[in-house]
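Only a part of the assembly is drawn; its chains keep their places, and the rest are absent.
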Amino acid sequence: MAIATTDQAFREVMTVDPPEPTTPFDLARRDFVYGHVWRRPGLERRERRLVTLACVAAADSPHPIEEHAYAALNSGDLTLAEMLELVLHFAVYCGWPKASHLEGVIRAQWTRIRQERGEEIAPWPVLDNGTLGLADWDARLARGAQEFAEVNLIGAPAADTPYSHAGIINYVFGHVWQRPGLSRRDRRFITVACVGVSDAPMPIMAHVGSALHSGDISKAEMDELILHFSAYSGFAKGDALRRTADEAWNRSES
Amino acid sequence: MAIATTDQAFREVMTVDPPEPTTPFDLARRDFVYGHVWRRPGLERRERRLVTLACVAAADSPHPIEEHAYAALNSGDLTLAEMLELVLHFAVYCGWPKASHLEGVIRAQWTRIRQERGEEIAPWPVLDNGTLGLADWDARLARGAQEFAEVNLIGAPAADTPYSHAGIINYVFGHVWQRPGLSRRDRRFITVACVGVSDAPMPIMAHVGSALHSGDISKAEMDELILHFSAYSGFAKGDALRRTADEAWNRSES
């Protein structure tokens, strides 16, 4: 591809001019990551951003987190409220500490954009405790078990440990997955990237499989997701997603 | 739970006033992580700190490492000497680079607290070479094999590779696990959190299983540990611990 075109690809994604490449890493990022991966059809750029933000936040790399938080907001592909909702979903799957850092960066980049433009880019979302979901524990657990089944396509596990009772049924599915602000399909993109980074085999199988079998993400879209994920989290971790996706797909076909 | 109460929960754990929540993440952290997880019975707060410090150090997130190192020292739940001993144990299981960062933060937070209080909070521990353990290689390897068996409840592996010979038998069990300053139960809390973050399935099975089968950590305590771990390292990695704990427990029951 002509250099002019790969530069344009970078500019569209990152919303700033590309740096002058001076190393093999720079050239490969320009030509492979921006010139090839981001330009592929099959996923919307907004969806690629959900995956990218999860991957760079999980990798803890300071500059990519800043650049991609800026670009996601500055492009208008994701609203501030969606970005903040992504942080909470990410916290559940990759842990609160990394999410805390991501949220601090989003806040700083939002301020930066507002200063660059001399305007409010978005009002800070107003939250009230009514968004925290059902406060009747029995009702919340029942609704959490139902949400678990809808997302995972299997019945909820027995709520017989603190992890499954207070964690999975009462909180993760009893609240987080039900929140407005991101669609279930959006949450699947974030979740698949998070479990891919986390390596744990059973969650990979569960979330890649249910994303496909629910029809929320097609096999072709999942394959694009996996390539995109591999660019940011590496082909080593990408390999596990890729094998799992094929296995889950072949199982459903047979 | 009333806001006053969740704020109080934050204050007890972090030893500072809670920030004003302005995002879904903030609200969820206030209500779920501090208002719920930390307040649960079943583990002492000191034990939750051992797990938390391992999780945030493994996650590399700068602010949580600072906040929790400060809070652990400032609360008096862990002494400086215990914190520094935790760093070495953590280094073995999550690698020296992350441990180096954690130790630098502990040093800085110790100075900060001393300055805030205008007093020594604890004298810097004095170390001498006598604490380095047996200096006769044959004796050290024999003692390391014995310690391995006591901790893992299986015989030590053949010392036929650099990893097992110079590493596991001579150093990890020949020295680190035998050091005073943290009890074996303390070291199990740190180790389970570290292997949970590291994802390698066999070490998870080995350390979760031996913690339970030794009686050092009860099943109910392990279940609390896993929920606490999930809040800090994510429910994706938490899932592997949870499955392993149940599997190990059911095997021992049968």
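Should a chain be cited, it is by its letter among A and B, assigned in written order, with residues numbered from 1 in that chain.
Note that in this section contacts are C-beta pairs under 8 Å (C-beta built on N, C-alpha and C of every residue); 3 or more make two chains touch, one makes a residue touch a chain.
Please read these numbers as outputs of a predicted model, since none were measured by experiment.
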{"item": "With 2 copies placed, total copies in this complex", "value": "3"}
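Criterion: only the chains that are shown with their structure count from here on.
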{"item": "Intercentroid distance (Cα basis), chain B paired with chain A, Å", "value": "28"}
{"item": "Residue ranges of chain B touching chain A (in the complex, touch as defined)", "value": "3, 21-25, 27-29, 31-33, 36-37, 40, 42, 55-56, 59-65, 199, 201, 223-224, 226-227, 230-240, 242-243, 245-246"}
{"item": "Sites on chain A touched by chain B in the complex", "value": "60, 84-85, 87-88, 91-101, 103-104, 124-125, 127, 129, 131-132, 161-164, 166-168, 171-172, 175-176, 179, 181, 194-195, 198-203"}
